[in-house]
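With one protein chain removed, the remaining protein chains of the complex are shown where they sit.
For clarity, chains are labelled A and B in written order, and residue numbers in each chain start from 1.
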Amino acid sequence: MTFEDLLEQQAKEIARQQGLRERIYCCTAAGCVSSGADAIKKAIDEEIKARGVGAEVECCGTGCMGLCSKGPLVRTQSDGTIYAAVTPEDAGALVAGQGANLLADRKLDPQADFFIKQEKIVLANSGTVDPERLSDYIAAGGYQALARAVMELTPQQVIEEVKRSGLRGRGGAGYSTGLKWELVAKQPVDTKYVVCNADEGDPGAFMDRSILEGDPHRVLEGMAIAGYAVGAQQGYIYVRGEYGLAIQRLQAAIKQAERERLLGSRIFEDNFQFRIDLRIGAGAFVCGEETALIASIEGKRGQPRQRPPYPPESGLWGKPTLLNNVETFGNIAPIVAKGGDWFATIGTPTSKGTKVFALAGKIENTGLIEVPMGTSLRTIVFEIGGGIPEGRAFKAAQTGGPSGGCIPPQFLDIPVDYESLHKIGSIMGSGGLIVMDDTSCMVDVARFFMDFCMDESCGKCIPCRAGTVQMHDILQRITKGEANENDVALLEQLAKLLRETSLCGLGQTAPNPVMSTLNYFSGEYEAHIRDHRCPAGHCVLPAAASSNREVQA
Amino acid sequence: MGAVNGNGKATLATVWLGGCSGCHMSLLDLDERLLDLASKMELKASPLTDYKDFPEVDVVLVEGAVANSEHLEHIRTVRERSKILVSFGDCAVTGNVTAMRNAFGVDDVLNTAYRDNSTVIIGIPVGNHIVPGLLERVRPVHEVVKVDYFLPGCPPSADAIFEFVAALIEGREPSLEGRKFG
Partner (left out) sequence: MSVRTLEIDGKAVTGVAGQSIFSVAWDNGIHIPRLCHVGGVSDVGACRLCMVEVEGQRKLVAACMTPVEEGMVIRTNTEQLLAHRRLIVELLFAERNHICAVCVVNGACELQDLAASLGIDHVRLRYRFPTLSVDTSHERFGLDHNRCVLCSRCIRVCDEVEGAHTWDFSGRGVNSLLISDLGEAWGESESCTSCGKCVQVCPTGALFAKGKMVSEMRKDRRFLKYIVTAREKHEWVR
């Protein structure tokens, strides 16, 4: 395909879509599917057939529309309305164009904070294109950034653009994407690899999953641009095996792109060639760590290794390897299309662009959101998120999953960016945001995350393998009223050990939920230990009288 | 620790919990040095003497792990009445052989001992004052009460014991030289 072909296809598809009386978008991302979206899509398709209006009405599945808690969601193209809690019985009204009248009670207010306080770059196509149709993506301007990169820019210019954007890794650590690309590009080696980390595993996090399910071509395009920039001809997407729908859509998308010569050899009639293959993870959280992920692709046991050397120098099969997260790649096409300067106008001085968050826990609007960096936690939780259900009080927000921390109410007004979150003992992480109300016991939250780390530790280094077990044991004893102050001191020593001596990020950050809760909610630990009382009323403890006759050494 | 004060001689007791008594044998291996110690210490209670009620003492050497309900009760009394409590030997310090049953669970242990391998009276003894109930888990002494000093070894050698007790009497830190762990 040439650039002209691409533009022609785009014009054709836009015209086709505009020629329709109605295009009904039915959210078929994981959240809505779990509340019955497939049946709705089927009912609408059958309704179209039954009425014989196939030429004027079309129904397509899309990626996540964001407000998962109100699903299944359906959007009508003609007026842009999103309907909540749709059922298969609504198919008739929707196909007949009667949604506005008959489903008025389930119309979501487009002026609600949930919609207007967001800014969508990565998720721009999610909910508006059919992820299973390449032409939908092309109609939305897809692959034009790749065309621009390959036809107009040198690899170095692409890297400059990414550097100018100020984009930082969205997997959590926040390393400068442009610098990383430059490191790989500089290596004087012929064979290099581009790897997309889609092994999203934080509890409650579904950003990458939604991006892959909703707009797979966006990720492929970002990877291809990266391949061009760093001089790689082969890309791998390491996607977790649990993401069946994402895998299926990625496989389909790769095939479509190859057929149209948007991947493969002689892309845009240039000498640039780039292939992408999938590698399916087998359920180990640690394989999200870059060196473990690389080992897994190589067919070895998924265990991290010592860094340096870092993957840009020596990665997959010892070759220079660019490893970025799904959301990072999702930002690339817009940056190349609109320029790094445009991107850099969004966000804060050190954290540019937007961030996708998965809102979960005790919050009214659970779902997927994208906000400019620097948006306050208060805006996210109370305006976009709609606040805490049942009139309960906000207690903490957990970011960064098992590597992150719990943010107490006094920090609700801090801007959400890499530095600010780090300063208060949490991390940006990949975008999981779990909200807790006053019924959540913070000791139990710490115990939960430690349980997760203990389960997911690969077992290679001693501090993580055996230390997480001991930390979990102490936390569990605290929640059962079987611990004393010495145990807390030991917990702190173990935390320091894991942080300073563990081999990889999993172990180094595993103590974070413990340390942040000890820091901000030490009263809850004391209540469990001294008074045998759980302030949140969550833990069941024996009465204090029968308690601690045991004095510890 | 501070010097062992008291009017005249320091008082000593030894306690035997879940262990093989090998540590006590090693203590007896002090041989003539026992006379040395006897001139400086008074042995108030031990498995070798008859006592009904555990006395107040300056130093107590505790052999064995906490394995049954009697041990649990006794060690708490011992702790209350002793100034310095020493975990004496590996069973007290780590659980050691006594704790090997922890990997199997109480039921398996009792069945193996009283049902599967018993040829005389077959059945697990129940009721008070017959056999003290086994704890779910055998535990080292410091998991149950505060321990002031640890003297590992299976058993600790007579030399190590002598150095240790002599140091306690003299009010200095016992030398760790030549000591091993586990």
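Just so we're on the same page, a contact is a pair of C-beta atoms (placed from the backbone, for glycine too) under 8 Å apart; a residue touches a chain by one contact, two chains touch by 3 or more.
Keep in mind that what you see is a predicted model, and the values were worked out from it rather than measured.
Touching the missing chain, out of B:Ala99, B:Val145 or B:Leu168, is residue B:Ala99.
Annotation: of A:Ala91, A:Leu497, A:Met515 or A:Ile529, A:Leu497 touches the absent chain (contact as defined above).
When the whole complex is considered, the residue among A:Ala39, A:Ala173, A:Val469 or A:Val488 that touches the unshown chain is A:Val469. Contact between subunit A and the unshown chain involves residues 284, 286, 301, 305-306, 454-463, 465-470, 473, 490, 493-494, 496-497, 500-503, 553.
Residues of subunit B that touch the chain left out of view are 87, 90, 93-97, 99-100, 102-104, 137, 140, 142-143, 147, 150-152, 154, 176, 179-182.
The rule we apply is simple: only the chains that are shown with their structure count from here on.
The distance from the centre of subunit A to the centre of subunit B, each centre being the mean of the chain's C-alpha atoms, comes to 57 Å.
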